[in-house]
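Partial view: only certain chains, each at its native spot in the assembly.
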Amino acid sequence: MVEAPDRTGREAILKVHIAKKELPLAKDVVIGDIASMTTGFTGADLANLVNEAALLAGRQTKLVVEKIDFIQAVERSIAGIEKKTAKLQGSEKAVVARHEAGHAVVGTAVANLLPGQPWIEKLSILPRSGGALGFTYIPPTTEDRYLLFIDELRGRMVTILGGRAAEEVIYSGCASTGAFDDLRRATDMAYKAVAEYGLNETVGPVSLSTLSDGGMDNSSGSMPWGRDQGHLVELVQREVKTLVQSALEVALSVVRANPTVLEGRGAQLEEKEKVEGEELQEWLKLVVAPAELTYFVRGKERLLLPLQTGSQ
Amino acid sequence: MVEAPDRTGREAILKVHIAKKELPLAKDVVIGDIASMTTGFTGADLANLVNEAALLAGRQTKLVVEKIDFIQAVERSIAGIEKKTAKLQGSEKAVVARHEAGHAVVGTAVANLLPGQPWIEKLSILPRSGGALGFTYIPPTTEDRYLLFIDELRGRMVTILGGRAAEEVIYSGCASTGAFDDLRRATDMAYKAVAEYGLNETVGPVSLSTLSDGGMDNSSGSMPWGRDQGHLVELVQREVKTLVQSALEVALSVVRANPTVLEGRGAQLEEKEKVEGEELQEWLKLVVAPAELTYFVRGKERLLLPLQTGSQ
């Protein structure tokens, strides 16, 4: 496996590709900024990005490639191309707009709480080629990140479940299948926290996947424990379920604490199909974070969750 | 995987194929309408559809391809070709006729409840090449759908189980093996609702299949949890069973509330083998929906089901 280059590396790679194509850049393009926006991109991804930005500028017969061209190229790479002909209609459009607004409101509350977190930059409900119906763009932090702290992890789970929370609150429980992918991501995150990063007190500092593989230097290829690990799997399952469920409850409390912003943003997004920039920031400034969010993200998990299964 | 084209895309593709074959169309053919009838068709499916419609018209030595030719071609593509020589007899014919009438009655009650749902268009008890003995045609909505709401999902399950419900009520419990495929579809729908869409309160917003795969970015190929997930599988199983069982109970209540329509439609279908159009609509106008249906589809699932297992 090739390691993805760090920010300095990405900057160097971008410069090489821009020079090779002799690409004329507008004054607003700072290559270091583009490097900051592309955490996790490989060398090949960056080459494609430069091509894509050049094409976008070309289609508009610009003489230079502008910052906006690079930003749109990054967006396409992450979320797919907007499908022009496949606009949402009726109740689907209304729900997806509130779903995205939910992410934005909850994500903002989380970012207020955790220093150094990125801000919501853009909301969109134009379906994209990858299958996504809506899109909430949260740019990466300017510095490359190597670690995730437990409060950040809890914060991200809450933000991810903000869309489902908005649906449940606004439609009185009549949610849609649209949170499918959000649930996948939240479950995955909770599983890793509990079973690989040792961040759950009940399960403790055990690495479940190491046990599943029969130890680290399992040269014999046999699997002494195999796939069915009775006791620990049971424990991990309960904790994963509890963790995801708690995150949704906290997301619900944030959503309930911000009815005006949520509905305002949702309605506006339903109408305009895209909201971004200052207009978006202005609204999101009004977001308030309920105490539950603070407890869950910064305090001990158990402060909030007296129901936690005391297994073992 | 190729994404199926949206309505606009399908319209364009149909036009290409019709032009390529220089197909003379009757005045009643609106290509946009055919596009609306073919949700989920791929480009290849649409090409076949145009061929099939041309052949059907040709066999009747028509000079132009009419709307009816396209409709029949769509029907064949969805349900298979009618088997001329394999007519149902005796009690089998009687039961299949009531089974299809059950779908129609229950589907109508559901459509009355949920705005924007399509209506039953045709019932038939001529066995088809794919193995189906009867056929209830419900055309797609005119707009492409990307999401399914929990009430629609519950409504569909009830409609799917309407055939079995009719058999049980009319024959006092002496049902047949004919609901085989309906059970498959209802079970599948319930499983997805509970284990992938997070639409069950007891299981909560967890994605079971993500856990089964060992997380989303399971690059190592190992399966830390594997296939046997004790606690959660147990929970999901109970909820799937409860959900399907409740849907059948609700379908039974709809069937019991409409004895005249059901028997009238059933007897007529047994005699004529095919009922459609205005004649069908006239009868179905008389369908009434019992309160249970409203509770189950629009209200909280638990209003109806005090027996629900309080696991965890």
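We call the chains A and B, going by the order they appear; numbering starts again at 1 in every chain.
We take it that contacts are C-beta pairs under 8 Å (C-beta built on N, C-alpha and C of every residue); 3 or more make two chains touch, one makes a residue touch a chain.
Remember, predicted model here, so these are calculated numbers, not experimental data.
Undergrad: 2 identical chains shown; how many in the complete assembly?
TA: Altogether, the complex is made of 6 copies.
As a convention for this text, only the chains that are shown with their structure count from here on.
Undergrad: Please tell me the distance, in whole Å, between the geometric centres of chain A and chain B computed from their C-alpha atoms.
TA: 35
Undergrad: Would you pull the chain A residues touching chain B in the complex into a rising list?
TA: 1, 83, 85-86, 88-92, 95-96, 127, 129, 131, 133, 161, 164, 173-180, 183-188, 191-192, 195, 208-209, 212-213, 226-228, 230, 233-234, 237-238, 240-241, 244-245, 248
Undergrad: Can you name the residues of chain B that touch chain A in the complex?
TA: 3, 6-9, 116, 143-151, 153, 192-193, 196-199, 203-207, 209-211, 214-217, 219, 222-232, 298, 300, 312
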